[in-house]
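Taking it in order: structure first as structure tokens, then the write-up.
Shown here: the complex without one of its protein chains, the others still in place.
Read from first to last, the chains carry the letters A and B; within each, the first residue is number 1.
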Amino acid sequence: MSERRIRVLVAKPGLDGHDRGAKTVASVLRDHGMEVVYTGLHKTPAMIAEIALQEDVDVVGLSILSGAHMELFPRVRQELVERGLDHVLMVGGGIIPGDDMQVLEADGFAKLFGPGTNTDSIAEYIQTEISKRWAAEEAQA
Amino acid sequence: MTETKPISIPEGRQAWEAALEAGKLRDSDFTSLSGSTLEVVYGPEDAPGDPVEDLGWPGQFPFTRGVHPSMYRGRLWTMRQFAGFGTARETNERFKFLLDHGQTGLSVAFDFPTLMGRDGDDEMCRGEVGQVGVAISSIADMEQLFDGIPMNEVSTSMTINGPAPILLAFYIACAERRGLDPAVLQGTVQNDILKEYQAQHAWLVPPEPALRMITDVMEYCTEHVPKWNTISISGYHIREAGSTAAQELAFTLANGLEYVRRGIERGMDVDSFAPRLSFFFDSHLDFFEEIAKFRAARRIWARKMREEFGAKDPRSWMLRFHTQTAGVSLTAQQPENNIVRTAYEALAAVLGGTQSLHTNSMDETLSLPTEKAVKIALRTQQIIAEETEVVHVADPLGGSYYVEALTDKMESEAEAYFNEIKRRGGVVPAIDSGYFQKEIHDSALSYQRAVENGSKKVVGVNCYSEGEESLEIELHRIRPEVEAESLKGLASLRADRDATRATAALDEIRAACNSSANLLQAFITAAHADCTLGEISQVLRDEFGDYIEPKIL
Partner (left out) sequence: MISWAENGNARFPETLEAIWSQVGRARRMGITGPPGAGKSTLVNELARLIREEESTVGILAVDPSSPLSGGALLGDRIRMEDRTADSGVFIRSMASRGSHGGMARAAVDAMDVMDAFGMHDVLVETVGVGQAEYDVVAAADTVLVVLCPGAGDGVQAMKSGLLELADVIAINKCDLPGADRLTSDMQEAVHLRTAGRDRWASPVVQCSAGKREGVDDVLAAVKSHREHLSDTLPDHRRQKRIQQVRQVVGEGLDEALWKTGGYGEQVEAMLCSGITPYAAASKVTQNLLKSAEENQSNELQA
């Protein structure tokens, strides 16, 4: 029997084409044993939420360097909630000023990672958070 | 006193090796930024190049030592700071500010909707209008952008690729509306689509029709806008996406050679368009590796152009280039340190013989630069030019064993990549199979791992860090009203224009897509008819199809 593995959606909302960070993080999460679905570039919030639904992911990670995070991040969150996916762990990264990070973290995002973040620490954060959730699920069941 | 007997070079080397063996070394991997192994010291045997064939003198084939005989004694490089944000009016003000502070050329940064060929009122663009550059959706926006700026005097660089021919059409049409002959226009449009598929990812249509439009631009400008640089063949984005220096060099030149091939296939004489091709490189932190890269670039290009394509005009052999310091080398932590990084990178570009230079501002990992940060960045160049005295001597590092050995190595690594690309059927098939994208991703990943395991150091990030620091730096924010203003402008443009004329112009583009007519000509007609960027792009997408990236992960 297979064991349960963390499924992560790494997504690029909006028009910016800088995918170095997204692809690097996707590779690192894979190396930490996660199953990572990568969306490719130029996705709308609705497309990202639809993919998250179809792929039944535990985590949605958004990467953005276009400055449009305050518009696009909350919209992705809203689209996820509309599909009943409010339980999904939401994280994000990119060029995001500290004030904006605070606003987003108060608004449903579990954590935002700025430039220079150690990628292993992102993986560890996800592992810790998801194990907590799975433990809680099992306790309930 | 006993007389010291002079020792021979091999004897000296032996003695040195013994001494080296006996000594103790620091704990470091002693590799270049790109991960190549480096020797402790370089000697004559490491740089066996021919002083005539491989070096020559400045201004002489193969131009290893520079493209001008006097280099910076004749003319300094153009200090060209890339700028653009918000509305055309705001960017227009920033341009005037920069011109007033001694900048000698303009460089337009566009926002993502413009880079992707979409109008500000497109549903895909919510939240992105005016964010990372200026929003230009029509000739009206272009007129506002250059309001009060003499288009016949300044040289303008436009960083745009997928829809580059359309933006160039807006610029030309704008000049025509002011009664100027396009022949007086000077500047550059990046218009380098191949590296978009490889690294930067702002495309409009698939490679083949995109290359056709670029060739149309080359053809049109050769005849009508002869002082315009029709393509700025760019390694910058390849490097910023994570490539090594040698990959940046090789992929960029391979792209350049592909454009030349296309021009020749169109039936143009190579010397009629090649002198208007220019290059754009990154200058990263590994000082000598970068200088070697610039020198090797000139040498390879000169050889290929003369030997492979039979170019006869020396201007076709010369690789002229713009440089931008490495944005990717900047850190969000302790951002003031970025001023120092940028200064070293700028110095490498100057010692490598650049024709123009953009220095990044210290706050660019956090947001668009503030006016103060931009000014410091510009002053960095001015200090090199006015205070360091490095500008008096051409190719000051020529003849350094180390730099010559690195230059030779860059050239041979590039040749190996050219062969691999050829084996894969050429640049476009290699793009389709994701070859470049995978190479770049692999290099980016191995660098990231090197930083995280500490074998590559980044000050403030994995050494000398100060923990959680609060950033006390003023940030440049885009006014939230920008999007609404842009939408309003578009609405009134569409309401006020002659609708019949606009539709006819779009139909003409559609017809041109399916014939051999010159598309740039059709875009200029459409610009005059107040057609928008998004409308023109949509016709192209309809006729040529969308592009989907290959899977490389």
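The rule is short, and it goes like this: a contact is a pair of C-beta atoms (placed from the backbone, for glycine too) under 8 Å apart; a residue touches a chain by one contact, two chains touch by 3 or more.
Bear in mind that the values here come from a model prediction, so they are computed numbers and not experimental data.
Asks: Looking at A:37, A:85 or A:103, which makes contact with the chain not pictured?
Replies: Going through A:37, A:85 or A:103 one by one, A:37 is the residue touching the chain not shown.
Asks: State which residues belonging to chain A touch the missing partner chain.
Replies: Counting only chain A, the missing chain is touched by 1-5, 7, 26-27, 29-40, 43, 46-47, 50-51, 54-56.
Asks: To test your reading of the contact rule: which positions on chain B touch the chain that is missing from view?
Replies: Interface residues of chain B facing the absent chain: 425, 432-433, 546, 548-553.
By definition in this document, only the chains that are shown with their structure count from here on.
Asks: Using the touch definition up top, name the residues of chain A that touch chain B in the complex.
Replies: My answer: residues 14-20, 23-24, 26-28, 38, 40-42, 44, 66-68, 70-72, 75, 95, 97-98, 114-116, 118-120.
Asks: What does chain B use to touch chain A in their complex?
Replies: 112-113, 115-116, 118, 123-128, 131-132, 196, 200-202, 240-242, 328, 331-333, 365-368, 441, 444-445, 448, 452, 458, 461, 470-471, 475, 478, 548-549, 552-553
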